[in-house]
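For this depiction, one protein chain was excluded, whereas all remaining protein chains were kept in their positions.
Take a look at chain A:
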Amino acid sequence: MATGQPDERKTTYREAMREALREALRADERVFLMGEDVGRYGGCFGVSLGLLEEFGPERIRDTPLSESAFVGAGIGAALSGLRPIVEIMTVNFSLLALDQILNNAATLLHMSGGQLPVPLVIRMTTGAGRQLAAQHSHSLEGWYAHIPGIRVLAPATIEDARSMLAPALADPDPVLIFEHGSLYNAAGELAPLTAPVDLDHAATRRQGTDISLITYGGSLPKALAAADELAADGISAEVLDLRTLRPLDGEAIAASVARTHRAVVVDEAWRTGSLAAEISARIAEESLYELDAPVERVCSAEVPIPYARLLEQAALPQTADIVTAAHRAVD
């Protein structure tokens, strides 16, 4: 979509997301934003700041602290022809609405024999790294990626923050967008949008020949930093950003492994039963004979994320852990 600004310009992930919201609200009267503190407060992460003034309280709708009710209301409004964007402060709180997301949003189309698609977008933050302790720091997007009937997105770049919302709204089925809390302040140049982004394909963020670093969301900057360090050691790492966690782009994963013959999967969720486990299993099923080394996984320690800074950092996948894992695979 044309922005009237042909040149690249400096922006942040937060502002890019806000611009995507503003554009969606301008483009389609059926679109409205609803959630805790999205209006007067400007969004608890500042994403919706200023939208209330522009679009009014009907369309920038503050809700009570009632995750189940307002997510369910989003489902009902979607069934009735509107295009709600529901914001949940964090994935931790989304568990209060899990019944509505799983038993209704993801299920109604099938249960009704195809009669009731639910064109709903739910946005929420995920992830750790800001010393918010266990109940504000978990990465549960992999749980949602387990569920048939929904699409799960994890924009990791400013470009994806800017461009994934419109196709998510155009999808007739429920779409969950996970925004890693550590990304909001990420700043950079935003290229003008040229074509609608496709939500079915992973993106190769760095090309390489020796090893594939497969990741998404908040771990992408760490994987890119690890690739820089590995390059200094003479190892050429490819970085694959999954972008869409459901449906997974299995072809892109297999193609990357076929190029590099080694893989490190980086996932901020716990290792046991994680998306990293799913990706590893797929590589074992489809790419076993391409592998020159066992698949490595870099995940969070199996502990509720601690508050104490040192412990929190130790619990999370770090650049050094990715580098170490890559060396294990290559050396």
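Quick note on the criterion: a residue touches a chain if its C-beta (ideal position, glycine included) is under 8 Å from a C-beta of that chain, and two chains touch if they have at least 3 such contacts; residues count from 1.
As a working rule, contacts and distances are computed from a predicted model.
Engineer: Pick, from "Thiamine pyrophosphate protein domain protein TPP-binding protein", "Pyruvate dehydrogenase E1 component subunit alpha", "YciI family protein" or "ABC transporter permease subunit", the protein name that UniProt gives for the chain of this complex that is not shown.
Structural biologist: Of the names offered in "Thiamine pyrophosphate protein domain protein TPP-binding protein", "Pyruvate dehydrogenase E1 component subunit alpha", "YciI family protein" or "ABC transporter permease subunit", the one UniProt assigns to the missing chain is "Pyruvate dehydrogenase E1 component subunit alpha".
Engineer: Tell me which of A:F32, A:F55, A:W143 or A:W270 is the one touching the absent chain.
Structural biologist: The single option touching the absent chain is A:F32.
Engineer: Among A:C44, A:L109, A:A225 or A:A314, which residue is in contact with the omitted chain in the full complex?
Structural biologist: A:L109
Engineer: Spell out the interface residues on chain A facing the chain that's missing from view.
Structural biologist: Chain A touches the chain not shown through residues 27-28, 32, 58, 63-64, 66, 68-82, 84, 99-100, 103-104, 108-117, 119, 148-149, 151, 166-167, 169-173, 199.
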